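Let me begin by handing over the structure; questions about it come next.
All protein chains but one are shown at their positions in the complex.
Which chain is which? They are A and B, in the order written, and residues in each are numbered from 1.
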Amino acid sequence: MNQKLAMVIDSSKCIDCKGCMAACKQANGVSRGAWRNWIKEAVPPFVNGPGGSKKLGHGHFQPGACMHCDEPSCVQACPTGATYKNALDGTVVIDPKLCIGCGNCIKACPYGARFRDPQKRIADKCDYCPERRAAGLAPACVDTCPTKARVFGDINDPNSEAAKLLAANQGKVVRVVAKNRDTKPNMYYIASTAPDGWAVQPVDPLSFDFLAGVVAPVVKWAVGLSSLGVLAMLGRQLFAGAGPHDHGGKPADERPTGDKKEDGHA
Amino acid sequence: MKRSSIGVIAALILALAAASLAYAEGNARKGKFLYRQKCRTCHGTTASDLSPSSKTQADWKKTFAKWEGVKCVKEWKAVSEADRADIFAYLHDYAKDSPTPAKCN
Partner (left out) sequence: MSDSDTSQISRRDFMRLAGAAATTVAASAMTAVAAPEAKAAPAATAPNWESKFSVCDMCFNRCGLIARVEKGVITKLDPNPKFTKSRGMLCARGNAGVAQVYDPDRLKTPMLRVGKRGEGKWKSISWDEALELAASKMKDIAAKHTRCGMLFSAGADMQSGFVNRFAEVFGSFNVTSHESLCLLSGNRAFVDTFGDVPLPDVRNSKYVILAGANRLEALVTPDSMDLVTIMKEGAKVVVLDPRYTKSAALASEWHAIRPGTDMAFMLALAHVIITEKLYDAKYIDERVSGLDKLAAHVAELTPAWAEEQTGIPAADIARIARELAAAAPASMVYPGRRTSDYENSTQIRRSFAIVNALLGNYDRPGGLVPARPAGLKKVPAEPPWYDDNPPGRVDAGSVPLLFDEEGSFVLTRDAVIKGAPYPIKGWFVYKTNPMATAPERQKTREMIDKLDFMMVVDITMSDTAWMADLVLPAPSAMERTDPVQALQSGAEGACLVWRDAVIPPLYESRPVFDILKALAGKLGLGEFFDFDIPAYRLKQLAAFPEAAEILKRDGVFYPPNPPLGGTDGQPFKTPSQKIELYCSRYEGMGLDPLPVYAPPKASPDAARKFRLVAGRSACVTQGSSTNNPLLSEFEPENTLWLNDEAAKELGVKQGDVVLVESPVGKGELKALVTPKIRKDTVYMLSGFGSISGGLSHTKGVGASIVELMETRFDSICGNSAIHETFLSVKKKGAA
């Protein structure tokens, strides 16, 4: 049986130390200003009482990254077949040789998990550290986590830690999905998590309607091989601005987590 | 009752007053040097491993009051009275129950 690699996260254990983000960046040589993973913060409401502030409820930190979905909108959005689902382990993979950096997949991802690498000018995202896995190690973020909030493994293998954790929490597992589009993510949060409601509606490329359906694989195959198609998409890349969830194009003063933004609303 | 925030001058006066209570007469720094020179050669190797924090201040007082009774009395006799006072100051001031207990280093 093929593997199904997944992450099972107890986000109530996350202390927002950024260990996973630093480890990922170092392990994968991610460019300055770009991030393959994140920690989101949920801030409880406060009251300013006579004795100072008081929180009403608990804060919560939520680690995340590419969710290696079973119905990945990014794969459907990719015009060249550079982004595909690895049949062997279920991961969503980017073939750097085929990626033309058009940015369609970035807008198609409801989770903001993809960005255009500012140096290589192609799409990038979490790949569960295949080289580390080949060396028998866990992905960098999982290995380094102080509270072991992130658990990684093959959930098709009932003996894996991840599968056992899922089994032990049957009926209490949640996934973060966009309102009208469940991409069947393979990132499972145990019991509950926050913040929620942050996943956005995937933006399908203009060409999607026309590419959709049975024709798509054929067209992709053709575009992937045709130098004309590549050139056309390359041109598109040159003119395409950084998308709203393009981590690669973040302004310098924006933090890797959204905490500043949330403070601003308060 | 005195407030816990005292000025520097008050602290200085207190420190001087305290010195007579908490510390012995000899020169503890010199004592540390002398202890290493005259005692450490055996204690810690062939004799028992001793350091200031091995005993309480009261115990050190007792030991030095009746030093003629210690095993290495022969070595003690070779130490001058002034040096002995310094060594006592070192061991006493850094004893187990002193404000700054010290292991020998």
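Convention: a residue touches a chain if its C-beta (ideal position, glycine included) is under 8 Å from a C-beta of that chain, and two chains touch if they have at least 3 such contacts.
Being a predicted model, the structure only gives us computed values, none of them experimental.
S.K.: Tell me which stretches of subunit B touch the chain missing from the display.
M.R.: 1-6, 8, 11-12, 14-19, 21-22, 27, 29-30, 33-34, 36-37, 40, 53, 56-57, 96-97, 99-105
S.K.: Under the stated touch rule, tell me which residues of subunit A contact the chain that is not displayed.
M.R.: Missing-chain contacts on subunit A: residues 1, 4, 12-13, 15-19, 21-23, 25-27, 32-33, 42-48, 50-55, 57-61, 70-72, 75-76, 78, 81, 83-91, 93, 130-137, 140, 143-148, 155-156, 158, 163, 166-167, 169-179, 182, 188, 192-199, 216-217, 220, 252-253, 255-256, 258, 260-266.
The definition used in the following text is that only the chains that are shown with their structure count from here on.
S.K.: If you average the CA atoms of subunit A and of subunit B, how far apart do the two points sit, in angstrom?
M.R.: A distance of 65 Å separates the two centres.
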